[in-house]
Structures are given as C-alpha cells and as structure tokens.
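All protein chains of the complex are present and in place, except for one that has been dropped.
Let's turn to subunit A:
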Amino acid sequence: MSGILNSSIGRKFAMALSAFFLMIFLLQHFAINSLSVFSADAFNEVSHFMGTNWLIQFVMQPILMFGVVFHFVMGFVLEIRNRKARHISYAKNNGAANSTWMSRNMIYSGLFILIFLIIHFLDFWFPEINTKYIQGDMSGLLADGEGYRYFEELQHKFEPVWRVALYCVGFVFLALHLLHGFNSAFQSVGANNKYTKGLKGFGKAYAILIPLGFIVIALVHHFNH
C-alpha cells in the first residue's frame, strides 16, 4: 500500500475517490437547497441544524474542505505531469475524431468550477463564519430577532443579476465536468462491466439534472424576491 500516490494508477484512484465524495456531497447540498423552494421554514430549520451541529461543523466540514482541495490540487498535478509527457505537440491534431470535448478539457471546466467555488465561499461561507465564530452570534436569528436569518439571506444574495448569471455559468461548467467525470470515476476505480452501459445513461442524467436544478433554484429566488 505504501507510496500508492507515487504511481500513476494510485493517483488516478485517489482522484476518483475524491470525485465520488464530491458527487455525493453535491446531492446533499442540492437536497437542502431544494427545500428553500418549497418551504422557507424547513430550509431555515435544516440550515440552522447544519450550521450549528458540531459533527457537521467540526468533522464533516473539514473533511469536505480536504476533499475539495485534494481534488483540485491533484487535478492540477496530473495536468502538469501529463503535459510533460509530450514535449512537442502535433501540428495537426483531430481530437474530436476520437474523444469528447468534455473529456479533453476537464482542467478548464475544473478551473471555472474553482473560480465559482471561491466566489461561492466569499458569498456564503465567510459571512457565516464571521457571524458565528467572530461575532459569536450562534442564534441563527435575524437582527431584529424575528425568526431565522438563513432564508432571508439566501433571497437577498440572489437579487443581483450578475451573481445569478455567474452561478448559472458556473453550473454549466459543472455539468460539462460531470458529463465526462461521472463515468470516468467508475472506470478509474476499475468498474467497467455489464452495468457500465446503464450507468452511462444515469451519469448523463445526474450531470445535467443536478446542475440544472441548482440553476432553477437560483432563478426562482431571483424572480420571486
């Protein structure tokens, strides 16, 4: 087992594991966001629970951070190594003849997701940390004490058109990333068998529907405010 990250297949395997983790997290994030469309109260309750539960805050959240950082750092490491494996590029290369655009541009879709994530952190995570741990307000209540603040804050964030547009573009890139990534991750861990065909369809559905769902939620809050 020693030094598995020093081998090409080991790195690939680790990349896939971090990706699986992110894809599961994405589902959970989507489920909670969906609540905000149907019930402000339910969204508030769950947000407060997620934001104050010690297991989630101090165990799950650090694991998630590690997962994200590991995934994109490893993504860059692999990209650099792979570029080094060819010193002179072809004068004419017909990549479209044998592979999808998504598969050849994972680093660019990933890079855009990273930019989106940075903005997403500045938008939601930093204010949260500031309120809870710097100002010490763990109540989760609005300034006037009239009910929870989470839903209000969410709607407020999706007022500016630029932010909604940016979120939409970010999720389009996530969809492109997952259109290749979902099934690629299974291949990386060695799962290529009689289920692969069916899984391809499922992967496509996941890659399109989940990001689309996030977009719809952002638009709903933009137009319903």
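Miscellaneous remarks
Note that in this section a contact is a pair of C-beta atoms (placed from the backbone, for glycine too) under 8 Å apart; a residue touches a chain by one contact, two chains touch by 3 or more; residues count from 1.
Keep in mind that, in the parts below, contacts and distances are computed from a predicted model.
The protein name that UniProt records for the chain not on display, among "Succinate dehydrogenase iron-sulfur protein", "Energy-coupling factor transport system ATP-binding protein", "Arsenate reductase (Azurin) large subunit" or "ABC transporter permease subunit", is "Succinate dehydrogenase iron-sulfur protein".
Across A:54, A:90, A:162 or A:223, the residue that sits in touch with the chain not pictured is A:90. In the complete assembly, the contact with the undisplayed chain comes from A:99, out of A:39, A:53, A:99 or A:139.
Of the listed positions A:8, A:39 or A:52, the one in contact with the omitted chain in the full complex is A:8. Contacts to the hidden chain, counted on subunit A, fall at residues 1, 4, 7-13, 78, 81-82, 84-95, 97-100, 103-104, 106, 180, 183-184, 187-193.
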